[in-house]
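The complex appears here without one of its protein chains, the remainder shown in place.
Here the chain labels run A, B and C in written order, and each chain numbers its own residues starting at 1.
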Amino acid sequence: MPLKRVGILTGGGDCSGLNAVIRAVTRTAIIQYKAKVIGLENGFDGLVFGRTMGLTTRNTRDILTLGGTILGTTNKGNPFAYREFNDQGEIVVRDLSDQAMKTFRDLELDCLFVVGGEGTLELAHKFQLMGMPVVGIPKTIDNDLFGTDYTFGFQTAVQVACDAMDRLQTTGRSHDRVMILEVMGRYAGWIALEAGLAGGAHIILIPEIPYNLDYVVTKIQHRIRGGSPFSIIMVAEGACEQGGQRISQGTADNRLQGVEQLGGIGFHLAAQIRERIPLEVRTTVLGHIQRGGSPTSFDRVLGTRLGVAAVDAAARGEFGTMVALKTPDIILVPLGELAGLCRTVPVDHQLLRAAEATGVNLGRGAM
Amino acid sequence: MPLKRVGILTGGGDCSGLNAVIRAVTRTAIIQYKAKVIGLENGFDGLVFGRTMGLTTRNTRDILTLGGTILGTTNKGNPFAYREFNDQGEIVVRDLSDQAMKTFRDLELDCLFVVGGEGTLELAHKFQLMGMPVVGIPKTIDNDLFGTDYTFGFQTAVQVACDAMDRLQTTGRSHDRVMILEVMGRYAGWIALEAGLAGGAHIILIPEIPYNLDYVVTKIQHRIRGGSPFSIIMVAEGACEQGGQRISQGTADNRLQGVEQLGGIGFHLAAQIRERIPLEVRTTVLGHIQRGGSPTSFDRVLGTRLGVAAVDAAARGEFGTMVALKTPDIILVPLGELAGLCRTVPVDHQLLRAAEATGVNLGRGAM
Amino acid sequence: MPLKRVGILTGGGDCSGLNAVIRAVTRTAIIQYKAKVIGLENGFDGLVFGRTMGLTTRNTRDILTLGGTILGTTNKGNPFAYREFNDQGEIVVRDLSDQAMKTFRDLELDCLFVVGGEGTLELAHKFQLMGMPVVGIPKTIDNDLFGTDYTFGFQTAVQVACDAMDRLQTTGRSHDRVMILEVMGRYAGWIALEAGLAGGAHIILIPEIPYNLDYVVTKIQHRIRGGSPFSIIMVAEGACEQGGQRISQGTADNRLQGVEQLGGIGFHLAAQIRERIPLEVRTTVLGHIQRGGSPTSFDRVLGTRLGVAAVDAAARGEFGTMVALKTPDIILVPLGELAGLCRTVPVDHQLLRAAEATGVNLGRGAM
Partner (left out) sequence: MPLKRVGILTGGGDCSGLNAVIRAVTRTAIIQYKAKVIGLENGFDGLVFGRTMGLTTRNTRDILTLGGTILGTTNKGNPFAYREFNDQGEIVVRDLSDQAMKTFRDLELDCLFVVGGEGTLELAHKFQLMGMPVVGIPKTIDNDLFGTDYTFGFQTAVQVACDAMDRLQTTGRSHDRVMILEVMGRYAGWIALEAGLAGGAHIILIPEIPYNLDYVVTKIQHRIRGGSPFSIIMVAEGACEQGGQRISQGTADNRLQGVEQLGGIGFHLAAQIRERIPLEVRTTVLGHIQRGGSPTSFDRVLGTRLGVAAVDAAARGEFGTMVALKTPDIILVPLGELAGLCRTVPVDHQLLRAAEATGVNLGRGAM
């Protein structure tokens, strides 16, 4: 069955390279298959409420370089358990999946391309099981999705963090300071690890390896004695002390009262170190600048290839799948195989070996 | 009197472009005047304690692109009031200026080039008054020094902050969020103002204009009603609310107890806004990545020109002066004229007009 | 007389920062003066033929970061001497200025903002003399316009060329090669000079100083003998040998027959050096990447300030003027004062002193 009308939505947190995917899906569907392309706005919300925009080669023309997503996104709307306020101001949860199915049929779509992370793709799988032909395109800035070598947006985030490290290196060195760089990664430390390696961090702390403060302090002192009275620490936002609790910016976990909300692990760690070592300690929190902005060439190529492959898969009728990078190829993976898996850093991963072999302290031993 | 041996030191906080100055001074002194160049290490400490390194065209060859300073720097050592621990562990303050003068004479220097901010240049002036021939070279990342159009390092800091803004724009827009970017500027808001203008901030808060939270909140709400449910706020670290207190990272002002130390104005403002508007608010703290790293071409040219002009001034015997940019020329300003002046943003400055005319809210009115 | 409807056009070659000007003019006119803003497309062609687009805060919202101009531009259409083909295929020249005046009146504009270089501003002046209220905004990537300290786009071009230099430095050094970087500047050498200084060029050749090949070769040989068998040459496209002719890419000057068209001064110089020195010589031609792409923060701020000041000037009725940067202020300059002046590099300019004092060879002496 030829493709005549296809839909696409982007869900979850944003990520550099989303627009490259949208552009590639649009161009391939139009140029190769003479299909119409309908964009659903703000993730599954657009499907539930029928908010769409027509996508053309013209309105996707200049978006390859843009961060964000021209379709908008949200990480809230789950059509199977939609949360709304009722007239009494109470939150009620409703299943609006039939409404989403109806929109799909009303739009006469032959296929829906769903770009998203684990949660979004799980919803896509549910719709597939309900009879909606779906092809998934994996997206997570943290690179923690099973089944694909890399997700787009990840290398951009690493590059942004690495650029920041380069700048901290020279100022740390000139000033005999401890510089802390807090980067994204609530559960997986890939960004901190790759950017820390790339930027020459002396200490890298990731969620998968709860740190022992003694090792961190010892490393800094060891460097002082060796004539290098400055240290650069790369810390993932989800890192925590052995036996400690995660302290993240603006999340429910640490939403305590008043001033205690201020700052995350980067500031907490700074306070801990200041108590033990008489050096100035300064914290930089990269935050969302890792998510936004123009994607690196790697992510643009990856996004483009995934988009093209997704449309080709749909044209062959291979629904219920996700396109994935298995270097150097783009392959198809059944959506059902992803459920509930988060690809965190294994404690014996080659990257950890590369870090420790070159003298990086991971907070788990003397180094 | 021809220049035979000249010294150079860098004092105060670091700043992109310092190495361009060191390189230019070294090359000009050697190539034009056949002089020897002695680098004093770690600001005036190097002069007090005689810690030096010879500077040559070879060891300054590849430093034009490097952030920091190959001479090291410190913003602590004041030779006229040097703070040390005595045997009882108490801090004692001593005048070591004679010791510094002695080093200067022992090294047989004809001149000392002092690269630094207001505090460092004031010390340079004191030494000039004691008979040491001095030429000052102005340095402050905040661009708040009187007598010069721009100081090197400032444009680099603005560019770094502007790059971060560009990334926040796309992610803010895709996500309906309030994004806060906290940048340097404890007393002067030049970085926040120029980078905010360059990056298209919707709200810019600077130390010179204590903000009224109502105006900030109203602006965000106004944007929501106009169909733009995201806002980008640029805030200088020294900004504070009308009637409020400055909250800065790692400074004595806010070094209270325990968790209250975490974060600065960026997080405080986020908490304030979250209480009033049901949008997600995220904070990025650029911190020292504004100070470090490779200088922009503007700052490299400026640093080079200042360095050359300083040596030429010394060769003409024009001591007790500071080189300064009066576009398009490098001119000389008497060191004595600088004392105690900090060039903050006047409340009727053209840049503020440019901001408000294009719809930027400065926290001082409805806009 | 209050501003009700204003027009804006961009003429001449493109330049990073044009969109910052368009955005600032649009926002200021709308936000401050409640005026309508009409964009004329493709320079004066849009005025002659009445091709317009309405400009709003919405459609100028995301353009601050974009290179080029959303209005399009051309460096061909002169309404006073418009060149067209007649039915016989011959070029005929017609005066269409009345047609342009008619469009202006039909659109009921109170003022026209003309963004352009010397040629475009001269046309603006002619229209002013015919009774059209005009405010000029200076634009030239070469920074060779009289009356303003800097034009926007220039610093961006210098930064792009400086980044290229940084990359050539490391590869030249590793390989014992002569690397040539050809940059823009047909008549004025400002880009080559500033980027050459910023990038640590060993030799800088500009149009204003015809080079003597002997000095160039001697400098390279001198470096070889000193243990640095690589050299980096920055050359402006308009540079030429003493007694030689300019060789520029794609211009009438050198459009000879067949293969001779290939390449410009960068390749010519490479061939000259290869004949005299047994080193590999490689040429990079930056070309139009200096003109395009996202502007630096400096150029965005400058473009924004000029745009705001132009509208403010129009609101005060100060027509027949050009806004200009006289650091740190934006001032007004009568359009009539600019005629026929090109600001080339004076042979005794401070920047040349800075270059030669630090050992850069300018092709005019042993150094």
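Operating definition for what follows: a contact is a pair of C-beta atoms (placed from the backbone, for glycine too) under 8 Å apart; a residue touches a chain by one contact, two chains touch by 3 or more.
What you are looking at is a predicted structure, and each value in this text was computed from that prediction instead of being measured.
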Thinking of the whole complex, not just what is shown, which of C:Thr52, C:Thr284, C:Thr327 or C:Gln350 touches the missing chain?
-> C:Thr284
Omitted-chain contact residue, chosen from A:Ile220, A:Ile265, A:Ile330 or A:Leu362 = A:Ile330
Which listed residue, C:Phe49, C:Phe80 or C:Phe267, touches the chain dropped from view?
-> C:Phe267
Mind listing the subunit C residues that contact the chain we can't see here?
-> 13-14, 18, 66-69, 72-74, 160, 163-164, 166-177, 179, 249-250, 259-264, 267-268, 270-271, 274, 280-294
Which parts of subunit A are in contact with the chain that was left out?
-> 23-24, 27-28, 31-32, 57, 62, 64-65, 149, 155, 158-159, 161-162, 166, 169, 194-195, 197-200, 294, 296-298, 300-301, 304-305, 308-309, 311-312, 326-330, 350-351, 353-354, 357-359
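One rule holds for everything that comes next: only the chains that are shown with their structure count from here on.
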Most central chain, Cα average position = B
In whole angstrom, what separates the CA-based centres of subunit B and subunit C?
-> 31
Could you state the distance in Å from the CA-based centre of subunit A to that of subunit C?
-> 41
Could you say which residues in subunit B touch two or more other chains, in rising order?
-> 166, 169, 294
